[in-house]
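So that we are looking at the same thing, I have put the structure below in structure tokens.
Complex shown without one protein chain; remaining protein chains in place.
We just call them A and B in the order they show up, numbering each chain from 1.
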Amino acid sequence: MKILGMNGDNAVAYAMKQINPDVVAGYPITPQTIAIEKFSEYVADGEVDTEFVAVESEHSAMSACIGASASGGRVMTSTASAGLAFMWEMLYVAASTRLPIVMNVMNRALSAPINIHCDHSDSMGARDSGWIQIYGENVQEGYDNIIQAVKIAESAGLPVMPCFDGFIVSHAVERVEALDDEKVKNFIGIYKSEHPLLDVENPVTYGPFDMYDYYMEHKKQEHEAMKAALKIVKDVGKEYEKISGRSYDTLSEHRLDDAELAVIALGSTAGTAREAVDEMRKKGINAGSLKLRLFRPFPYEDIRNALKNVKAIAVMDRCDSFGAFGGPMFSEIRSALYKTSDAEVVNYIYGLGGRDVTTNHIKKVISDLNNISTTGKVKEYVQYLGVR
Amino acid sequence: MVSLKELSKKEEKLASGHRLCAGCAEPIIVRQILSATDEPVIASNATGCLEVATTIYPYTSWKIPWIHSAFENAASTIAGVEACYQVLKRKGKINREIKFVAFAGDGGTYDIGIQALSGAAERGHDFLYVCFNNEAYMNTGIQRSSATPMGASTTTSPAGSVIPGKKEFPKDLTEIMAAHKIPYVAQGSPGFYNDLIAKAGKAFSIKGPKFMNVIAPCPRGWRHPTDKTIEISKKAVETCFWPLYEVENNEYRLTGISKLIAEGKKEKLPIVEYLKMQGRFKHLFTEKYKHIIPEIQSRIDSDWGILKKKCGY
Partner (left out) sequence: MKGWKEIPDGGLILEPGNSVEYKTGSWRAKRPVWDKEKCINCLICWIQCPDNAIIVENEKIRGINYDYCKGCGICASICPKEAISMEEEK
């Protein structure tokens, strides 16, 4: 093990160096750029065997990843915001062609107006594309997630999008416990594609024209693969704990055991939520928090279990779903709890375009929950937090 | 000269049973181009008639590894395949020679795919890109593209009572690709199969990015009888509407009939000979729009003059 001081982007590049993928196709976009720059240095210094393709757009980045992954290579990329949006069409192709591509997303807001700072509109917009989505809280998790993602992707036969917060994680230098290269290598093993395009002796047709007679069968396969991925994420998390000492599951709880009030967040806000919970506890308020790590597949049973005893829940969405009844996580959590919980569930849309969220904000959220719990009344189910 | 007798002994890489229209030029071009190499070939294919009609699930006409991922990215998809090949070869996991080819229509090349093509060409991937130029978006029902000739009636540039079909001349994509200064760029026609197969053979033998733009008459979109595909593809050349030439290491060279025309050994036919065979130009033969034909002719003459000069005539 090595202790390193790295920002999130460099940690991604470092993990990618240890993974030593066959092909990386990259394109610059803030706050992800540092990762591909750093990785380019590894390539330039001969520290990896990777064929690095400095493409002319993110659409081509994902297209090249698709070509390379279909060819039988281990393939990675990373992006953010407009880059991810530009790939949108190809995200679906990657997933439904069942290609185990790993792409780190450094979450950033979508235009307009153009904004380079963190929110989750980008990856949440891709939530139905068939990619497994894992959200990390800090640099260490960012590093750990990307290594696990390789194994998850290749076991599930689905692409994986590990995400973390742009700038907040991507540009923050933190202490990272990095595994030894050998350990990473053994953990991920050797990738062997079942039907590589490069096998000229056994020609495969990838990406045919599908009509109503078979399209639904192909979607059903994808549906089942995504369901099966839940256990894979858990298993890989347990395996990873054995080599790292750090445990990973679909979610993690903070003081939820005896809590009546719960705050749910993903990404870096989960840490802020824990602090807020601790401070409120000191004031005698029975709060807890839940950090969601896995968003796709959505671990609704784990969520039900974790929240079974709480009376009021605040779901923190760092992105709006305009016109919907709340943000994306809110809809999913309410749906997961339907008929299994009597808790009131409210939604806070916060932190858009990098708007700061502090412990005070979350303490206010917990106070709101406390009011709901004591009065039994909800003033507003969905509200913007920290807006003027 | 290619020997058809020799070629006929090779295994076909595109099987029968595909559902391209009767008389479509696209499968003819595929067969001719793929017959030009004995090495294994892997193809990417942009969305379009060729892709759709050759892979209607659960059937495929491809006997070679083949991938379609979207419309605008035949070049970037094959770039990924080729990149993977390079690394696996470096690692000793593959040790045979493989050729890479990207197939796309004019819409998928001149318009929506030009960025990916330009990028892949600039990066120097080892692949041959073949544009099937039927001068419109055929698979969606004959809409104009930037390859559609001036005066052609398409479903988004229909000839009406005040507008005579497409008002603009097409962009010259072959020249755009030549401006990338890649090792090989060529124009071909399936009517002149000797020329086309020789060019494909040359392209396959060269390392780096290669581009071939091939005229591909479409009976449905050009509104000509299905048996006239080959004749029209020849008329395109004989009128200098679609000259046969190649640019090898930045050196321009006319080939086949075009060379003979430049050298005065063969007559250059007037453009009407080409236009009159196709329903998409029918309105140009009316009183109202007949003035368009000389405009087309003068553009062809001027383009031909420029090309001849580049080729040293």
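Simple rule for what comes next: contacts are C-beta pairs under 8 Å (C-beta built on N, C-alpha and C of every residue); 3 or more make two chains touch, one makes a residue touch a chain.
Model, not experiment: these values are computed from the prediction.
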Residue touching the undisplayed chain, where the options are A:89, A:174 or A:210: A:210
Residue among A:218, A:281 or A:364 touching the omitted chain: A:218
Interface with the undisplayed chain - residues on chain A: 96-99, 157, 195, 202-208, 210, 213-214, 217-218, 220-221, 224-225
Missing-partner contacts on chain B, residue numbers: 4-5, 7-9, 12, 14-28, 31-32, 35, 54-64, 190-191, 193, 219, 225-231
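The rule is short, and it goes like this: only the chains that are shown with their structure count from here on.
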Whole-Å gap between the CA centroids of chain A and chain B: 43
Residues of chain B that touch chain A when the two form their complex: 40, 42, 44, 51-53, 55-58, 60, 62-70, 72-73, 75-88, 90-91, 94, 96, 98, 115-116, 118-120, 122-123
Interface residues, chain A side, partner chain B - complex: 22-23, 25, 49-51, 53-57, 59-61, 63-73, 75, 89-90, 93, 97, 197-200, 203-211, 213-214
